[in-house]
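Complex shown without one protein chain; remaining protein chains in place.
This part shows chain A:
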Amino acid sequence: MITFMNNSDSEEEPCNERTSLMSAESPPVPSYQDGPQASEAGEAQAHRKRRTGGSRSPNTVADREMSDSGVPVRESALENEEEELTLKYGAKHVIMLFVPVTLCMIVVVATIKSVRFYTEKNGQLIYTPFSEDTPSVGQRLLNSVLNTIIMISVIVVMTVFLVLLYKYRCYKFIHGWLILSSLMLLFLFTYIYLGEVLKTYNVAMDYPTLFLVIWNFGAVGMICIHWKGPLQLQQAYLIMISALMALVFIKYLPEWSAWVILGAISIYDLMAVLCPKGPLRMLVETAQERNEPIFPALIYSSAMMWTVGMAKPDTTTRGPSQQTWDAAEAGRENHRSSSHTDSQMSETRSPASTRPITSSEELEEEERGVKLGLGDFIFYSVLVGKAAATASGDWNTTLACFVAILIGLCLTLLLLAVFKKALPALPISITFGLVFYFSTDNLVRPFMDTLASHQLYI
């Protein structure tokens, strides 16, 4: 267990930190960032756009605005048209986000409901050292608050660390870290997951076959995420690793701590995005100054893939123009990082860019993608998974949380379009999710149960 915990710790660490930082780094154009990182990144993006905007066509201004709003917006010269496109494309992009978030949640809920392993208590992470097996309620509450404080401070420290690394240009270190964490996620966690699923369904499996399967899965995943690969495969991998990460959290975070952590991290997100002194902001600004794309890190992209490479300093960097499905290192980072949805596309379009990516440019034209940080996926799935695991109301609670999170996402995108500046993505959804979880579990469940037993339909 200790070894495992260590592993997961190291896994966690990069994740935690990265996510925090990464999100910020990601040049999420859209200010829709949910996590501190995201916001930063988004802002950076936005700023960057502004800077480079000049060289672009008049669309850039529009782009900037669009990117700010985080909604994939097509570049359009007219403000009105932009607004309209924003909304029109906004709806499409909202759906482009609904689908992966839903898929991730489905995977997590299906696993929780069928595989017993993830609901058994088998120790805790090193980040939450206080146990919740205490006799009194007050003690338990205190322990969970302490756990939360430790976890959040770990995240903050990691974020600051990452910002420092980025500031002092220790790119190799960051890349290495990302690769290491994605390796761990893709191989070790998948091995454990597969093992548990096979155990649940009592399927016999021999080691050579298992090795082959996991090797293929992991190797293709590494390539897809860090280098190039088909978009859908990459999206599938990102969804799967988010689900795996969420499952780890669901398993190893004690009950009350998990809820308090969810609440605390959305408050942190809110503060980090809206306060001028956050590490994420610094990250974004640094990236802007250097005119570099921030690590796309672990960002889910619904269309073009961001080039993670820091090495793409110019034209193409700005946007997903790179047709490169480079998820690059950055991807991993985002694990926890809050995500930011980028309206990458808006930025991307630099008509000037004459890379051999014409196809991508065309693609961009037609379909601006939306980016959402993986940290968001993870926390949404943690909430819904916990609801599925621990609620006695079973499916009603899970469904209520699911709808709440989707509506939160929708509202956040709407606010983004209205305010046109970086906004955190976690707070609204998590707040709705928490409110719905507790109220459905305690109020709605007895009501519906009683109604159902009398076969009364409302």
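Here is the rule we use: contacts are C-beta pairs under 8 Å (C-beta built on N, C-alpha and C of every residue); 3 or more make two chains touch, one makes a residue touch a chain; residues count from 1.
Definition applied: contacts and distances are computed from a predicted model.
One chain of the assembly is not displayed; among "Gamma-secretase subunit APH-1", "COQ5 protein", "Small ribosomal subunit protein mS29" or "Radial spoke 3", its UniProt protein name is "Gamma-secretase subunit APH-1". Among A:A219, A:C275 or A:L451, the one in contact with the hidden chain is A:L451.
Residues of chain A in contact with the chain left out of this view: 80-81, 83-84, 87-88, 91-92, 94-95, 98, 393-396, 399-400, 403-404, 406-407, 410, 436, 439-440, 442-444, 446-452, 454-458.
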